[in-house]
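The other protein chains are all here in position, but one chain of the complex has been omitted.
All chains are identified by letter, namely A, B and C, in their written order; residue positions are counted from 1 within each chain.
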Amino acid sequence: MWYHGHDVTALMKDATFADVVFLLHRGRMPVEAERRVIDAILIASADHGPGSPSAAAMRTVASGNRAAPEAAIAAGILAIGDAHGGAGLACLALITRGVDLVKQQGLSMDAAAQRIVKEETSAGSRLPGLGHRAHTTDPRTAVLFGMMADAKLAGAGVEFVRALEAVAARTIKPLPINVDGAIAAVLYDLGFPPAMGKLIFIIGRVSGLSAQLIEEYTRERPMRIKIPYVYDGPKPRT
Amino acid sequence: MWYHGHDVTALMKDATFADVVFLLHRGRMPVEAERRVIDAILIASADHGPGSPSAAAMRTVASGNRAAPEAAIAAGILAIGDAHGGAGLACLALITRGVDLVKQQGLSMDAAAQRIVKEETSAGSRLPGLGHRAHTTDPRTAVLFGMMADAKLAGAGVEFVRALEAVAARTIKPLPINVDGAIAAVLYDLGFPPAMGKLIFIIGRVSGLSAQLIEEYTRERPMRIKIPYVYDGPKPRT
Amino acid sequence: MWYHGHDVTALMKDATFADVVFLLHRGRMPVEAERRVIDAILIASADHGPGSPSAAAMRTVASGNRAAPEAAIAAGILAIGDAHGGAGLACLALITRGVDLVKQQGLSMDAAAQRIVKEETSAGSRLPGLGHRAHTTDPRTAVLFGMMADAKLAGAGVEFVRALEAVAARTIKPLPINVDGAIAAVLYDLGFPPAMGKLIFIIGRVSGLSAQLIEEYTRERPMRIKIPYVYDGPKPRT
Partner (left out) sequence: MWYHGHDVTALMKDATFADVVFLLHRGRMPVEAERRVIDAILIASADHGPGSPSAAAMRTVASGNRAAPEAAIAAGILAIGDAHGGAGLACLALITRGVDLVKQQGLSMDAAAQRIVKEETSAGSRLPGLGHRAHTTDPRTAVLFGMMADAKLAGAGVEFVRALEAVAARTIKPLPINVDGAIAAVLYDLGFPPAMGKLIFIIGRVSGLSAQLIEEYTRERPMRIKIPYVYDGPKPRT
């Protein structure tokens, strides 16, 4: 058995899972700094507690279906759509569009960012990857950008989201780069396509869903999860 | 286009969906009474409100993923496991085992029911298809058994669950046949295999999930559903 | 138990599943002609053979997972995306846009259809609901439109897709209304929102997936389905 020409038993002995994630998607082994960034992204995505839609969907399915762990994990992944976990993909697509403006039309980073902000706001969209309810600046962004800078891996992706942040601060309001925006920038600079913005989040998140699923099976009763609601339809007919 | 030799446009003009459900699974068109029983089962299965695990899982996925209706419906179906919606399949398998004892070993219905009750209780299992939290007798059971009796369709399936109910009442406690048990008995007498006990529930339930999904998209905010929990793990390390 | 104020046991006795599909989505019982149209749509959607992506995905999951019918059905539904089964939703959204142009901007049906065709073709999109590989005219379209005309239920939806077909024939090439376009037009005139264009297809299709799943369990071996491929990556390293 080989992964892109590398013997699997040799990889089992010498490599880490993050090496193999990189290898399977890019067709070559990562250098040490690339591998560490993949690890950091997977770790940041692994678990956001039982309150996130992916964990809630997984637990609700486990509550009715205690014999098929694959069904609960699949349901958790299905909650990773546009409103939850979709910002990475959307931001990576935005970066791709922005950097293409720089490369193909010769715009400066700042001019490209202005163009993208204008297009998004006039379409009524929020800028994916910028802003966060709780944090003013997201400490995970600093970790990822620090790693990229130290290893001299930061490129047009990181530069473009920083331009985006600066334009947004001038023309809308301070919207610091959140972890989704940081991950998207970093994935761009590592050479991944837009779909990877969601897929790497899924790869990481499955580990948190797995740990919570074992907890649900072990500590909770079947059928425990109810969605609260008030019925406001017609009364029974007589 | 044909379904088992029947032209689809002719079916569109003259048949009902319940006719086609029967046709696709049994390879022939139903008689009127068979078709009415299929309709009654699909109607009984269609919707049990937002509180059931299938609806809760569907709504939770829709809450994070508002662009893919297929993802929300699929998650709702995944909640139909053993603890929720699984009693029909389990009861139909039990009936198949019980009636085989009658046919192959010459036991009476009562003796076969005694044997099955003994095996299930000594394995620590509850009897699927018997008992219900809210109802003493389930009115839906009476409707289904009434239809079968009127059309002279009731056979060994209905007879066996009644024997099961009688044995349980004598040896455990009064456990009236619930709607899952009634559906299983009826499906047995209509010639369906055990898997149909769950599948017909899924076919019916998808309609209720669909109606609730449109309601969720139209009337509710994204990310609204949270599972309540109390964190009882280790404290942050310093 | 009630569905929108209707007692479920009364519905089991007197109604059909198509009545209840209508009731759950629209909050009232259908008239006879509306119910017949719902039946016709569900029947047309029920099964397109093992070659469709939904059936292929269902059978592939069943091939690896023979203990969880819900997993196989869910996978079949997940294949109902944009490329397969998505034309109904897309066409219903197009009709809604087109008829809004008529109602809100006072355009004629023909002018509204011209505007929509222009917008779609300049965006590089195909017109959903028009054209078909095999048929020149789809006989299912005639059945549905005939029912709507006979019952005087046809309205702006049917009128608009006909205008679309006429504009396409003048400006592109003959593209007859296919079954997806006919279903979308009919659903519009029955008062359903765009999501119903995909959801009613899913409700119908689950019955065909169920019948094929029982066939797969009964007649086929586990692990039988393989995707053919040619490996063209790097050679094993030495």
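Criterion: contacts are C-beta pairs under 8 Å (C-beta built on N, C-alpha and C of every residue); 3 or more make two chains touch, one makes a residue touch a chain.
As the structure is a prediction and not an experimental result, all values here were calculated from the model.
Undergrad: Looking at the full complex, which residue from A:A56, A:I80 or A:L127 touches the chain that isn't shown here?
TA: Selected residue, touching the omitted chain: A:I80.
Undergrad: Which of C:S54, C:N178 or C:S207 touches the chain that is not shown?
TA: C:S54
Undergrad: On chain B, where is the contact patch with the chain that was removed from view?
TA: Counting over the whole complex, chain B touches the hidden chain at residues 2, 4-7, 27, 65, 67-68, 70-71, 74, 78, 233-237.
Undergrad: Even though one chain is hidden, which residues of chain C still touch it in the full complex?
TA: Per the touch rule, chain C residues meeting the hidden chain are 49-57, 59-61, 63-68, 71-72, 74-75, 78-86, 222-223, 225-227, 229, 231.
Undergrad: Residue by residue, what part of chain A touches the chain that was omitted?
TA: 1, 3, 8-9, 11-13, 15-18, 20-21, 24-25, 38-40, 42-44, 46-48, 68-71, 73-75, 77-81, 89, 139-140, 142-144, 147, 193, 195-196, 198-200, 202-204, 206-208, 210-211, 213-214, 217-218
In this text, only the chains that are shown with their structure count from here on.
Undergrad: Answer with same or different: of all residue numbers used at the interface between chain B and chain C, are over half used by both copies?
TA: Counting shared over all numbers used gives more than one half: same.
Undergrad: Looking at C-alpha means, what's the farthest chain from chain B?
TA: A
Undergrad: Which chain has its C-alpha centre closest to the mean of all protein C-alpha atoms shown?
TA: Taking the mean of all protein C-alpha atoms as reference, the closest chain is C.
Undergrad: Cα centroid separation between chain A and chain B, in whole Å?
TA: From the centre of chain A to the centre of chain B is 38 Å.
Undergrad: Where the CA atoms of chain A average out and where those of chain C average out, how many Å apart are those spots?
TA: So the centre of chain A lies 32 Å away from the centre of chain C.
Undergrad: List the centre-to-centre spacing of chain B and chain C in whole Å, with centres computed as mean CA coordinates.
TA: 26
Undergrad: Show the residues in chain A shared as contacts by 2 or more other chains, in ascending order.
TA: 65, 67-68, 71, 74, 78
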